[in-house]
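A single protein chain has been removed from this complex, and every other one stays in its place.
Think of it as A, B and C in the order they're written, each chain with its own count starting at 1.
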């Protein structure tokens, strides 16, 4: 629809499913963003790299090199498509499953690993659980362990941007389960009332740890339809279809930049692996469920599309996979050289007492001294 | 619609306005509850009594006999219609503006006044601000000063009732402004997921103290349409039309009792007077706005209907008004005889330390002794 | 110099900052067009425009969450929470987010926000318009907690809070918005204009955070108080005739431990006063600190005069409120001890 169409007139989009790639890998329908092959190949490589990164870091945790890890396997298109549809300067307020944003924006893998290993080079000084990255420079808001809190924050950032006449917009992501938090409601309410230039994404990967999306209300209506009551344009998109996610995001971004306000997007995908390294999905869902997931693998689907376009081949894909694994291996070697968790090669102890406040007050200084640092 | 119709198939009800009484006072359309005249007359008298009560208590505050009061003027049908459509045993979780529930259910006026005057006979022992009534016996949940908290509580009560195979249902009321609290979202989510036998009412009187409903998002879509995203049947009703409110409530109650789950009802009305005795609406809305409010006065409209039916007359109405004023005068005389705020005719001081816990622990006992009681 | 009550002083602080710094804006429930239920933002929308001072939905969690995002962008939002009793829906955003942003991002993102809210009793507000939740914030690392007791301090401290780069919980003692309060509710209220603390410069000035103020010098006993209780404690001191030193803490975190320790080292006796419920109130932290810092100098147990461990009951306003009588008794006990 036109970006200035009335939300009320596009309600059906909240109940359908926006798709571009057909089963043969052809791009069809009105949402085809008509991207050039170079962009598609860059995006494909970013998704491949994200998956290779996840696999390596998952192993690192299993090898005891860190305490925790979370993969985005099967959901790579969610973050990577957004990274391509948004401007580099737009601000992202992600959940812990959009590492693809950093990777697609070219954030150094070693920095991510240093954070995961909580080593002396960790950009956030060992203060956060692995994967809770933060990089203002790369437009990636500090990840919170508390679900949902970033949603209204993104709205506030967008309101500030609009207030400043800045044309950057904000985007945020939460999961299907997280929609049940008050923050989802706060974000939709403020985004609607103040027409904030923000994209509110609900990544419906159908599971919240062990709870099926129905426990969050997903069986009664779509998560996209939650936007209707706020008068927000609400789109439901095939999250494993890179072109569909790109198109929906680009549409919402254009709308936001035109000061037409916020959009709610439900990105319908599937969590192909465990919730985290602490989780064992076989306890609560059939082992073969991932295999039988109908909407396919976002990487395989974009690959198929590029091959259908005659711009890509199995050989090139294999090479790209090898290259990704190699990049990750290199970065990991360097990161491990800086130390992994438990080796006690961590930032200096006095940094533990810094950044609680801009200037350290007497009582924290005193506590530092009690610790003899 | 049939009580088991699919919410998705009645979405338009969330955007329209259910009305029964036409401008001539005739009951028209599919929602006509076809009530007998006796019921209508009882209801009319309850509304008249509620208004008389409000007027007297407002004066009492102005006379310095208490600290605070809130009227429901112009919104009497909201509570009184519900009281008649619900069973006497159904549990109400109201806001501070549904005093009509207690009055219609025959709660002694003097008890309400004793609470308002915080005197020695106050059933809640002087512990709450005026109008924060509580009566389990009359199915009226203790009013909270914190907006919205009763909404998920009503859902929990309803879940408990269903769990017990008890056929009582719950109903709750919040204002348009209060929909912005997380509690609104929690209530809708849990009511949807667990199909709780509860009626969730949003009383859209268009003002939240000085804020027009638009500040809560009411300009972007209807409050009723908030229910769509949760898959709840969502009705939007003319709140000054007694028959419409009755019909919508009765429909939702029947649905809940048939274990078909919760209903969200937006009751569209108008706050005819100030928010409370602490408020001066002339500071933020045109003085003549109440006069020009199109949907009329719920009492005048029901009166007109009964007269049109030939079951009522101006004379009888005048008599009913006189009688109401008389009842209130009587009760108030008796209540004032028990004491008004500031006369220090309050419950014994030791009661201040009771009911914090079932059994008073040592530290509170000690504090009581320090006070010498 | 203009004479202002505390409401006017707070309004002047906001007006001053809105005028000086385009990154400052303020919003809250009824805070825009109407000017706030206590009139603190009165006239600011008219003067500075809809985008600088506006109404917000009734959603304390949203208010704070949105303010944090604005702060992360680089603005300095000032949020009004209508009553401190209603701040809890925003508690998660305050505790989990505003307080931790700088630390968890190693300074990459910060939340230079100020959350203003009227608190305290003495106004027949019942249990949901009388609360004193300061200790729920002093326990949270990353937050600063500030409480003024005069118009002059109210303006200077609010400006300091807005200019501070960390999140500040700014609690306003609503009982003394219009005039100080001795605790003798039967006596007529004196307007601020009768007191020198109502002389408030029209222009910009800051009262530094973290500095207490001796409001009554004395040698025999130290009384620690803040907000409304500063005035009640002063009244109690006058009435007992005890040579008490009354200290207005002004900032609870970071606390001016030097001023406190210096006074108790001098007097050897200490009474702590607050309206909040006793158990785990901020008085507990003060008592712990005083005995840690001045143990060998203490001549009597540190006394706490506080609200009781019950909700604040409407009818019992003056029995619940820690008035001059209860404070005087504690002072006498501390002198005997």
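Everything below uses one rule, namely that a contact is a pair of C-beta atoms (placed from the backbone, for glycine too) under 8 Å apart; a residue touches a chain by one contact, two chains touch by 3 or more.
Just so you know, these numbers come straight off a predicted model, no measurement behind them.
With the full complex in mind, choose from C:22, C:219 or C:301 the residue touching the hidden chain.
C:301
If the hidden chain were put back, which of B:123, B:214, B:296 or B:342 would touch it?
Only one listed residue reaches the unshown chain, and that is B:123.
Considering the whole complex, which of B:50, B:66, B:95 or B:149 touches the chain not shown?
B:149
If I consider the whole complex, including the chain that's not displayed, which of B:87, B:280 or B:355 touches that chain?
B:355
Which one touches the absent chain: C:3, C:178, C:240 or C:279?
Final answer for the missing-chain contact: C:279.
Touching the absent chain: which residues on chain B qualify?
Counting over the whole complex, chain B touches the hidden chain at residues 91, 93, 123-125, 127-128, 132, 134-136, 141-142, 144, 146, 149, 151-161, 163-164, 170, 182-183, 185-187, 189-190, 193, 355-358, 361-364.
Determine and list the chain A residues touching the chain excluded from the picture.
67-68, 118-119, 122, 125-130, 132, 144-148, 177-178, 180-183, 208-211, 215-217, 278, 283-284, 341, 346-347, 349, 352-353, 356, 363-364, 367-368, 370-371
Given the full complex, what residues of chain C touch the hidden partner chain?
So the residues of chain C touching the unseen chain are 61, 85, 88-89, 91-92, 95-96, 100, 103-104, 127-128, 135-136, 138-142, 253, 276-277, 279-285, 287-288, 291-292, 295, 298, 300-304, 308-311, 337.
Everything that follows uses one rule, which is that only the chains that are shown with their structure count from here on.
Compute the centre of every chain as the mean of its C-alpha atoms, then state which one is farthest from the centre of chain C.
Between chain C and every other chain, the largest centroid distance is to A.
So what's the Cα centroid distance for chain A and chain C, whole Å?
Whole-Å distance between the two chain centres: 41.
Just the number, please: Cα centre separation of chain B and chain C in whole Å.
Roughly 36 Å separates the two chain centres.
Would you give the residues of chain B that are in contact with at least 2 other chains, written as numbers and ranges?
Counting only residues that touch two or more other chains, chain B contributes 180-183, 215-217.
Going by the touch rule set out above, which residues of chain C reach two or more other chains?
56-57, 59, 61-62, 89 - these are the residues of chain C that touch more than one other chain.
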